[in-house]
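Every protein chain except one is present and positioned as in the full complex.
Let's look at chain A:
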Amino acid sequence: MPTVPYKNEIPKKYNPQNTSTAVLKSTFAIRLKEFKRLWKAISQSDMASPEQHYIIQGVRGAGKTTLLTRLYIEVEESDSLSPWLIPIQLKEEEYGISSLFSFWLRIAEDLEEHPLYKTNFKDLTETIEDIEPEEGEDAKAAFNLLNNALNEHQQKIIIFIDNIAELFDHFSDMDLAILREILSQKANIRIIGGSAISLENFYDHKQPFYQFFNVITLGKLTQKEALDLLLALAEVAGEDAVKQITLAIEEQPEKIESIRRLTGGVPRTMALLFDILAEGPHGTTFGYLDDTLDMASPIYKHRMDDLSKQQKPIVHAIAKHWDAISVKEIAQKTRINSKTISAQLTQLQKQWIIEKVPTDNKNHLYRIQERFFNIWYLMRYGRRRDKNKLLWLTRFIEMWCTKEDLTERVMQFSSGLSKDAYLPGTLAYTSALLGCKTLSINEKEQIYQHAHTFFEQQNEPNFLNSLPEIEGKEYALHAIDCMDNEKFEEAIKYAEKAISKNIFEAYYIIAYLYHYELIDIKLAEKNYLKATKNNIDIAYFQLASLYKIDLKNFTKAEQTYLEAIEHDDDKAHSYMGLADLYEVNFKNYSRAVQMYIKATEHGDHSAYLHLGHLYRDKFEDFSKAEQAYLKAIKYGYHRAYLYLGYLYLYNDYNFAKAEHAYLQAIERNIYDAYSAIASMHFSLELVDKKSQALNYAKQGVSHNEGFDSLYILVCTALWNNELDIAASSMEKIFSLDSWSKILEENTKETFLLLILFLAKKQTHLVDKWFKEFDLIEQFKPLHYALMFLMKEEYPNEYLRMGSELEETVAEVLAEIEKLAITYQ
């Protein structure tokens, strides 16, 4: 309940309902829109008939309780409302209320203690307590007594309930149904609730109950609201703070934005960070940060406690990762299966813990929505021995400081290093800065240099030794970054710096860059060789590729592959490269077979697929091919089922076995097998399987809308007289990218499709396509066959046909007729 202010009070961060009325009113700077909307709804109603009830939902700290309390005050202070409308506030933890009956009892107690109106409700509690317990009936009776008392004095109540979802969760279904009846029929009571759980969680079972609440969501603060909040907080804190904040807003508007990002727009967290902001942009330490994080503990701890057993490890994995992370990665880290994780992530989004970062494919990424929460998590749960134990500080600096801030900090760095500096703090700060991703490597070099000199001057060898050096690895990573950004010169410069710190992998980076980016094969070769000399064994493989593909020096390639096999731990890929060399370049298939076998021995079982193809195509040894495919399957290369299917179908003519293999492939998500099996049914004219064939073909297309799958879909759809499907699939074929090239490669197939349509009497469609896609020249005999079939509409066209075509056209017509019978 709001109270009288005492000296120097600041707004309560956790229990706003305990903030004094005056302070709460003066600092109420945000959620004004929601306040106005609700206040309008409350103040303009005389509650003559049942009124709209509301639920305000939002993450913990979003300002729900403050808003509820603010409304409570407004009702209490309103001259026009307070004589007849009594506000009641149920606090966040109303542990005593476990049923609708006890809810009414609790309200009655409040009324009986009301400073002004207690006489109106004298003995109400006692009368209610006397009601005999009986499911449902006692709650109804209790309400009747309460309602009668209100009627008698012509008063009404408005109840502000924090955590309404949790409260109602204790109620039985019967209680909820009764409450719903009361709320929608009785005019004496109005409820404004708050909920930290997204109500969508409740819809499954209790939804009809929540349906007639109007839900208002308190989202992230807008930029303007963020400014308003900070200014209001500054005014309470005093003149200096106002000055500092105004300055920050004027000079560094992007700073406010970064705070908003950091806090996820949650007002309570922003209020916590206010002190650091008030310190100004020129502070050299983050002394307050520890304290601030500590202050945030109650809210964040609570947030963690709210999570289910299954959600905790997921949130842990995401928080530790800091950057957005995929479901697959979470699964690896938590050993929870992806399906469960996905389901939980959906929940966690609804609870405003996690936010989704959409990608252009289905594998979206997820991160902790409120970054400050993530920082808190890193600090609290980061392992002590962790090399990155200051990670949380680094992350904070990254988020907190704008680029200009950082530049300034770097510039001021050396001047901040004075005799009075607190050495462990300086070391921590330096270390954190050196870890910052947002600092350029140049700036880090500068900082390192200054700190190094400083500790030397202080004659502090311990600190000097603890100062983390910029690692050669970091130079190498920067080199790779530069390469990705096509700054090749700089890439080489930093790779050389890395080499100077004995990171010889950087030779490989340089070589790779010459090989694939600058296309200077000579320099590439030279650097690969340097790399190999320094035992960077992965270089052999690239070098061998360079000989094979770029220099076409197959002998040298062979020799280098052999060296790669000797030195590189990943022998399998060298064997694969070598096998390919023998197969494609030397056409020495027996050697190729040997090398593929070697590759399998070293763990690259995809080589079995190559072996299968080689046996099948070059040796025509189907039994060995089958063995190889079966081996591939054994090692999880399930595509081999598809090849097995082909093998059985085309070489053994064993349809049952082929079908079995295709089905196996389908079971293992080799989707091309859908089309393969449909195609088999179609070409074998298995009438009793025609609808099945269509289904397979559809499945095939649903996974891959390429020509092959669409082709068989059109065939089977026509076979099933599903003309809509056939026509739309045909249109899809026509609209495929590079359709003309496809046509060139698949003339025969396209021809078959067109005559199949004609076999189904679809002359108009074919005619339309001929015109639309200019097919007449390509399929001249077919064109005349079509004209013959449409001779009533085009009486003269057919006659234009030259005599040399007559026979062919007759054959086409005969074929159409045959198809019409075969696939009727």
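Here is the rule we go by: contacts are C-beta pairs under 8 Å (C-beta built on N, C-alpha and C of every residue); 3 or more make two chains touch, one makes a residue touch a chain; residues count from 1.
Rule of thumb we're sticking to: contacts and distances are computed from a predicted model.
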Name of the absent chain as recorded in UniProt (options "histidine kinase", "NADH-quinone oxidoreductase subunit H", "ATP-binding protein" or "Carbohydrate ABC transporter permease"): "ATP-binding protein"
Candidate in contact with the missing chain, chosen from A:V23, A:V75, A:L111 or A:A142: A:A142
Contacting the left-out chain in the complete assembly, out of A:A29, A:M174, A:I249 or A:I776: A:M174
Positions on chain A contacted by the hidden chain, ascending: 33, 40-41, 44, 48-53, 127, 131, 136, 140-142, 144-145, 147-148, 151, 174, 177-178, 180-181, 184-185, 198-200, 203-204, 207-208, 210-215, 217, 219, 346, 350
